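One structure, as structure tokens, below. Some questions next.
Removed from the display is one protein chain of the complex; every other protein chain stays in position.
The block that comes next holds chain A.
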Amino acid sequence: MVQVTTEPVMEKEVGPWKEGWRRFRKNKIALVGAAIVAFVVFLALFGPFIAPQGVNEQDLTKRLLPPSGEHWLGTDDFGRDIFSRIILGARISIAVGFFSVIISIVVGTFLGVVAGYYGGWLDTIISRIFDILLAFPSILLAIAIVSILGPSLQNALIAIAIINIPNFGRLVRSKVLSIKQEEYIMAAKAIGMKNNRILWRHILPNSMTPVIVQGTLAIATAIIEAAALGFLGLGAQIPTPEWGKMLADARIYLLNAPWTIVFPGLAIMITVLGFNLMGDGLRDALDPKMKN
């Protein structure tokens, strides 16, 4: 991922990333999380080649069949194979989680760096905007944004990205504030390095570690938020096999065909669990305070 070379080099030639990886490897639970994430990402990439059926192959004569050899996870109320839909849904959840977080990170980091480094009125304005965004319960804000933009998967993604911006912004800002005081930045300033260079070559790379940790955890939250919006009918539209939407569509069959609701629910849960475990592991591995 991000290659950092500007950090003061240690004697044993072991960079902080390598060191982190070593620590991460030792953490069994984090490895399980990483494995789950890898598996889901694999499904997201190659889903269409794995899924036995298409997204919307309705067969109304085969509705609500329990799990069997033919349909591993049963069929839904349109006679569609739930197994296939869950596999194909992985792509949607991962995409929403990944891209929304990327957008949040890019925008949040930019604002955070600017606010933290330049300070002054810029900092005041940006920080107050973050405060305003954070004052709303995040899912409510997302619902409001989607209601304005109109319900669709793309708009749900944008809404989730927007509500996560302040989290990254504040994180980066506080990190930048502390790095700014470091001696190597002072040194850089002393030798007359330009602000731009200091910002993007020195401060930014050094403040990325917490962002990566927070990013992994944010993907988990984003997936849940996307599912929540889908459940409320504000995210993916039928017949997209979005997991939250599948849950919502199946909820009237909770008692007579529980597999229609349990498996999409499990899919969401396992994926989120994977990202959380991996995120926790990354935090432990990359946090300098955790070093012996």
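We adopt the following convention: a residue touches a chain if its C-beta (ideal position, glycine included) is under 8 Å from a C-beta of that chain, and two chains touch if they have at least 3 such contacts; residues count from 1.
As a working rule, contacts and distances are computed from a predicted model.
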| task | Given the choices "ATP synthase gamma chain", "Glutamyl-tRNA(Gln) amidotransferase subunit A", "Peptide ABC transporter substrate-binding protein" or "Transcriptional regulator, PadR family", state the protein name listed in UniProt for the chain not shown. | result | "Peptide ABC transporter substrate-binding protein"
| remark: Among A:35, A:102, A:132 or A:238, contact with the omitted chain is made only by A:238
| Residue-wise, where is chain A in contact with the chain that is not depicted? | 29, 56, 58, 60-61, 63, 77-78, 233, 237-239, 249, 251-256, 258-259, 262, 265-266, 269-270, 272-273, 276-277, 280, 283
